[in-house]
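As you look at this complex, bear in mind that one protein chain is not there, while each of the others sits in place.
Right after this comes chain A.
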Amino acid sequence: MPTLDLEDLSIPDIHNLPPDALPALSSSLFDGLKFDTSIISHCDGSSSLTISDNLKLICSINGPIESSLKLELPDKLALDISVNSSLSTTNNSNNQLIENNLRKLLIRKINLSMYPKQLLVINFQFLVSPSENSLFQKNSPPNTPSSSSSSSYLLELMACINAAYLALLDANISLTSSFNSVIINNNSSNHLICYDHNHLHTINNSTTDHDIIILYSESLGRFSQSTLFNILFNFGYKKSLLLNFHFASLYKSIIKQKFIYTDNK
C-alpha cells in the first residue's frame, strides 16, 4: 500500500458532503478499496473486499443454525470462525492469529444473547493475499527472510474485520454497534485500528455527539507516542468515519432497492 503522509491530511467535513463526492474521496483515501455484498446466493450473508490487486477476500456467513453439542453455549450464540489461505502451501500461523483476533472482536460486537444455543459459521477465503503474491519470494530457496509478512498480516486482518462487518449486516445478524477498521502506513510504521461507531446513526446521515471508542489497535515498526496518538485520535478516526459513511451509503442503496417500493415506473 502507498504511504500516506500525515502532514498532508486534509479530510473535508464529511457531514456536509454532496452524495457524489463520497466515492471519489474514498477511492483516493482507501487505495482502491472495493466492497460488495450478497455475492453468494446459498449463504445467509456474504461480502467481498478487494484492495487494488493486492488482496481479494470473500466472507460468507451461515447462520444462526443449530449448533452441535460440542460448540453449543446455553445462553448465547457460538461462533465458528475460519480463515483460509488462497494457496494451500502457505503456512497457517497468520490465519490462526487472524482468527483469534477476529473472535475477540466479534464476540463483543455481535448481540450474542439474541441467539442462544445457536451457531454462526463465518468463513473467510482469501483469493489473493499480499503475503503470497510475490512470485520470486515464493520460489526462493528455504530460509529466505520475508520482510513484508508482518505488514501483510495487518492488511489481511483489516480486510477481514471490514468484510465481516458487511457480511454480518447482509446476514441480518444483530450487532451492538457498527464498527470498522483502517490501516495507516506511516514512513516507518504500520498501524491498524478498529473503531466503534456506537452513537453514529449513519443511515440517516445524522450524527450525535460520539466518543472515540477504539476496539482494537495494533502497530508495527518505529514510531513516537505523539505520532501514535495523532493517528489514533485524529487521522485514523477521520478515515474510519469516512469508511463508515461509505459502508452506510452502500447499505442505504441496498435498503432502497430491497425494502422500499415505489411506483415510479
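Heads up, the rule we're going with is that contacts are C-beta pairs under 8 Å (C-beta built on N, C-alpha and C of every residue); 3 or more make two chains touch, one makes a residue touch a chain; residues count from 1.
Keep this in mind: contacts and distances are computed from a predicted model.
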Q. So which of "D-aspartate oxidase", "Ribosomal protein S5 domain 2-like protein", "Translation initiation factor eIF2B subunit gamma" or "Probable actin" is the UniProt name of the chain that got left out?
A. "Ribosomal protein S5 domain 2-like protein"
Q: Kindly state which of the options A:Cys43, A:Ile231 or A:Ala248 is in contact with the chain not pictured.
A: A:Cys43
Q | Residue touching the undisplayed chain, where the options are A:Leu33, A:Ile51, A:Val121 or A:Ile183 | A | A:Val121
Q: Would you write out the residues of chain A that touch the absent chain, in ascending order?
A: 39-43, 46, 53, 58, 60, 62, 82, 84, 86-89, 121, 123, 125, 127-128, 132-133, 135-136, 138-143
